[in-house]
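Just one protein chain is left out here, and the rest sit where they should.
On to subunit A.
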Amino acid sequence: MSKLTPQTEFAGPLGLLPTRPRPQSRGQLSLNPKLTLSVVLVLLIVFFTASQPNFLTFDNFLNIARLQAVPLILAVGMTMVVLTGGADLSVGSALALSGVIAGLLYVNGVPAPAVIMLAVLCGILLGLLNGLLIGALGMSFFVVTLGTLAGYRSLALVASDGASIQLGEAPLLLTIGDGSIGILPIPVMLAALVTVFGHLALSGTGWGRKIYAVGSNREAARLAGIRVNRVLVSVYVTSGLLAGLASVIQIGRLTTASPVVGTGIELQVIAAVLLGGTILSGGSGGLGGTVLAVLMLGVLQNGLTLSGTPDFWQGAITGAILIVAVFLDHLQRRRRGLAEN
């Protein structure tokens, strides 16, 4: 977006912004989200190390990584969606619904490998519904995914009768959700693999390029021969697919499929994407920042838990961080606006 009037350009929300433009001659003073994040991450680690004796241990770090595997996988899909200028509010619900369906299939005797594939397929279908409504029918992403946020969750509750499904003996699922090869947890490796593939797709394929183009300027992308609708469908399908994959890890870890799992996780994931420097209006950003942000949120959560901060506070903290993220987004956009003039 560019300037409308001088007023809108320099007046921040609630007058939060200084009315002075950043000194441009010193240009490089500008905010780099990845750098900021790294600094915050290091500060958090130093702080918790100093205050919590069992924070800086190898086991604790593996623990953090294990807990962040699911959010990270979801955040990879979310980054792609946000890059096109949208957001997928339904990821948490899709995670639960895929998990519940996988759980039901498993307890009814479907073999584990088939269950895994069907969970992923379920995620794809849930994403496809979002994608078709948004991409093909041109509906607002906000309306559609807000609707499916409620809808998918409700279906998960209906299918499971509101109760968690105990999977019982589930060796393969347990291995995927909680196993290790050597010292490396399998879910963490899966998340890392997804991230690497996501990064390669975004930076080195035509598809990735089109995602950025669509987010940058939809009409120009269309006139450059990019089929915007298909790109939109593809990112929501990817987001769904990854929710399906994450659901396998999720149910495997505790060998339980819960219909209320992942409630509110979309906020945490979107916060991570924005904190990572991907711009809410699309077209700019990437996975590098997202990974750092997920790590930072993970360290923060872990540190708070270790220091005995009640769980109830965590929502407030995630919320505050979301607002900070949007604020950073705004700052960055303003910088981009200035640089582009």
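One rule holds for everything that comes next: a residue touches a chain if its C-beta (ideal position, glycine included) is under 8 Å from a C-beta of that chain, and two chains touch if they have at least 3 such contacts; residues count from 1.
Simple rule for what comes next: contacts and distances are computed from a predicted model.
S.K.: Which protein name, taken from UniProt, belongs to the chain you can't see among "Branched-chain amino acid transport system permease protein", "Molybdopterin synthase", "Hydrogenase accessory protein HypB" or "Ribose import ATP-binding protein RbsA"?
M.R.: Options "Branched-chain amino acid transport system permease protein", "Molybdopterin synthase", "Hydrogenase accessory protein HypB" or "Ribose import ATP-binding protein RbsA" considered; the missing chain's recorded name is "Ribose import ATP-binding protein RbsA".
S.K.: Quick one: say which of A:44, A:105, A:156 or A:226 touches the chain that got left out.
M.R.: A:226
S.K.: Looking at A:168, A:206 or A:310, which residue reaches the missing chain?
M.R.: Touching the chain that is not displayed is residue A:206.
S.K.: Even though one chain is hidden, which residues of subunit A still touch it in the full complex?
M.R.: 2-7, 9-10, 19-21, 23-25, 27, 204-207, 209-210, 212-213, 216-217, 219-227, 279, 283-284, 336, 338-341
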